[in-house]
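Once you've had a glance at the structure underneath, I'll fire off some questions.
Every protein chain except one is present and positioned as in the full complex.
Entry: chain A
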Amino acid sequence: MSRLVFFTQTYSSMPCRALPRMAAGLNSVSERGLLLLLVMMFLASTVLPIGAASSPEMTTRNVKGGHDLHQEPHGSGHHNYTKKAFPVLSLDYSHVRIPFEISLWVLLASLMKLGFHLIPRLSSIVPESCLLIVVGLLVGGLIKVVGEDPPVLDSQLFFLCLLPPIILDAGYFLPIRPFTENVGTILMFAVVGTLWNAFFVGGLLYAVCQIEGTNLANVDLLACLLFGSIISAVDPVAVLAVFEEIHINELLHILVFGESLLNDAVTVVLYHLFEEYAGVGSVSVADVCLGVISFLVVALGGILVGTIYGVLAAFTSRFTSHTRVIEPLFVFVYSYMAYLSAEVFHLSGIMALIACGAVMRPYVEANISHKSHTTIKYFLKMWSSVSETLIFIFLGVSTVAGPHSWDWTFVTVTVILCLVARVLGVVGLTYIINKFRIVKLTTKDQFIVAYGGLRGAIAFSLGYLLDRVQFPKRDLFLTAIITVIFFTVFVQGMTIRPLVDLLAVKKKQETKRSINEEIHTQFLDHLLTGIEDICGHYGHHHWKDKLNRFNKKYVKKCLIAGERSKEPQLIAFYHKMEMKQAIELVESGGGVKLPSAVPSTVSMQNIQPKKSPPPAYERALPQISQGREEEIRNILRTNLQKTRQRLRSYNRHTLVA
C-alpha cells in the first residue's frame, strides 16, 4: 500500500532495479481505497492481458514524470514532429513492471496472512503454511487459466533474498542456553542423521529402480544419491512455520530446529559432491575423503566467517551512541554480508548467518538503544514473516507451473522411504545419544523429533538448480520432491498439533524468567563448576565458566561501550526487568501519561558519555531528579498496590538523592 507509494516515487529517481527493502518513512494515505484499487490492478494486469484502463492517482504522477524524461531527448532531436496534443494522462507500465510485480506479490502474501487470521477457526486447525501453499496453487491455476506462464520460484531469488531474513531472525533470537546444552545431540541428528537419510533413501531408490517393470532403469546410482541428499535435509522454514504454532517445549523445539539449521553444511557438501561426479559416473575413495574434509571446511568456515562479521558488527555498535538511528542497519547489513561472503566460497551461508547473529547479539544489545532493539526485533520478524509467506505461495505456484513427470512407483517409494529413513534414523541415533545425555530422550520425544522432520522449499530450490542436460530425470525428481514437501507439510504439519495434544507432550512455558530463577541459576552454575573442579572432571560447566571468564576479561572490554562492559549479567538482567515492568505499568495504566524520558533514565545504557564521569560507585545508580521522582510516585500510586510496594524498595535505596 503505502510502501508501493514510496517505492514508485523512488523508482523514478533511481534507475536501478532495487528490490523492495525496508522503507524508512511510511506515509499513511487512504490505505483501504488504494488497497482495493491495487488488488483490482493486479487482477486486471494478469487476468486481462489487454491494458487496464483504470489507474490510481499515484502511478499517474510518476508516469507523467517518467514521460517527461522521455520527452526531452525526443523533443530536441525531432523538431519537425507532428504536434500531438499534450498528453495529460498516459500509461507506461513497462518501466515499473518488475518492482511493481514484486510489490504486488508481497502485498498478496501479506493480505492472505491477514485474511487467515480473520477467519476464526481456520488458523487453529490448519497451519498457515498449508493455507499459503493452497493459495499459491490457486493463484498459479488462475494465471495458467489466463494463458500466461506462472513464475517459478527462482533459486537465485530464493537463496539470496527470501531465505536470509528467516535464518537471521532464527539466529539472532536463538536461545543460546538450550542450544549449547544440547549441541551434541543436535549435531548428531544434523550430521549423522542427514547422512543416514541421504544414503538410505538414495541407495534404496536405486535398488527399486533396478527392479524390472518400472522402466526406471536409466536412473543411475549417483543421480539417486544426489536426489537422496536433496530430499533428506530437514527444512528450517517449514519447521519454524509449523513448530511456532504448536508451542512445544523448549528442548524439542531446539532439537528439531537446531537440526534443520545445522544440516545445511551436510546438504551443501553432499549436493556439490554428487553433482560434480554424477557426470563422471563414479566416486573414488579419495573423493569421499575430500568430501569429508570439505564438510569440515564448509561447516567451520561458515561459522568462522559468521563470527568475524559478528565481532565486526559488535565493534561497530560500540561507536553508535551518536547515531542511534542507523544502528539496526549495521546489524542487518553485516549479517547479510556474512551470508553472501560465505556463499562466495561455497561455505555454509546458513551457519555463517546463525553464527553472526548469535555472536553479535549480547554485545550489540548492550550497546544499542532500547528503540533500536525494538526496531531490529520487529524488522526481523516482519521480513522473516513476509519471506516465509512468499516462499510457501511460490511453492504452490511453482507446483502448477513446473513441468511434471509423474511416475507412481518412484514417487510413492520416495515418500515411504523418507518416512522410514527418518524414523529409523531418529530411533537409532537416540539410542546412542541417550548413553551420553543427562536427561534422556523419551519415546514421546523421539516421536515428535521424527514427525517434525519436514521438508520444504530448500529441497525444491536445490532440485530446481539441477541441470536438465546432465540429469535427464530432473522433472521426475522435481515432482517427487514436491510430493514429499506436500506430504510432510500437509499431512505431518496438520496432524502434529492434535498429536501433540493427544500424547500430552510438554508445552512451552509462557511465563517470563523471574529474578529468582536468574539468581539461582547463576548460583547453581557456580556450584556445579566448583563441583566439577573438585572431581577433576572437565565437563560442560567447566568450559562454560572458562568461556565466561574470557568473555568478561577481554571480549566485553573491546566490544561494549563505556561502563556497560563491566556490568555483571545479573545487574543487566535486573535493569531490563525493571524497565520492562515500568513500561508495562504505563501501558496498562491506561490514560496515565508517564514522561517518556523516565524509563530511559532508569537504565544504565543511556547515561550520557559526555557528562564528567562520576566515580564508578555512583555511576551504578540512576540519577533522577526530585521532581521526576515525585511524578513517578504519583503515577505509580494510582496503580497496583503491590507494585507500589516493590517500587518503594527501589525508591528507598536508589532514588533518594
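One rule holds for everything that comes next: contacts are C-beta pairs under 8 Å (C-beta built on N, C-alpha and C of every residue); 3 or more make two chains touch, one makes a residue touch a chain; residues count from 1.
Please note the rule applied: contacts and distances are computed from a predicted model.
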Chain excluded from display, named as in UniProt, from "EF-hand domain-containing protein", "THO complex subunit 6-like isoform X2", "Signal peptidase complex subunit 3" or "Coatomer subunit zeta": "EF-hand domain-containing protein"
Sole residue of A:128, A:181, A:365 or A:475 that reaches the chain not shown, by the stated touch rule: A:181
Candidates A:406, A:523 or A:550 - the one touching the absent chain: A:523
Residues belonging to chain A that touch the chain removed from view: 181, 436, 438-440, 509, 511, 514-517, 519-537, 539, 541-542, 545, 549, 566, 568, 570-571, 574, 616-618, 620-621, 645-646, 649-650, 653-654
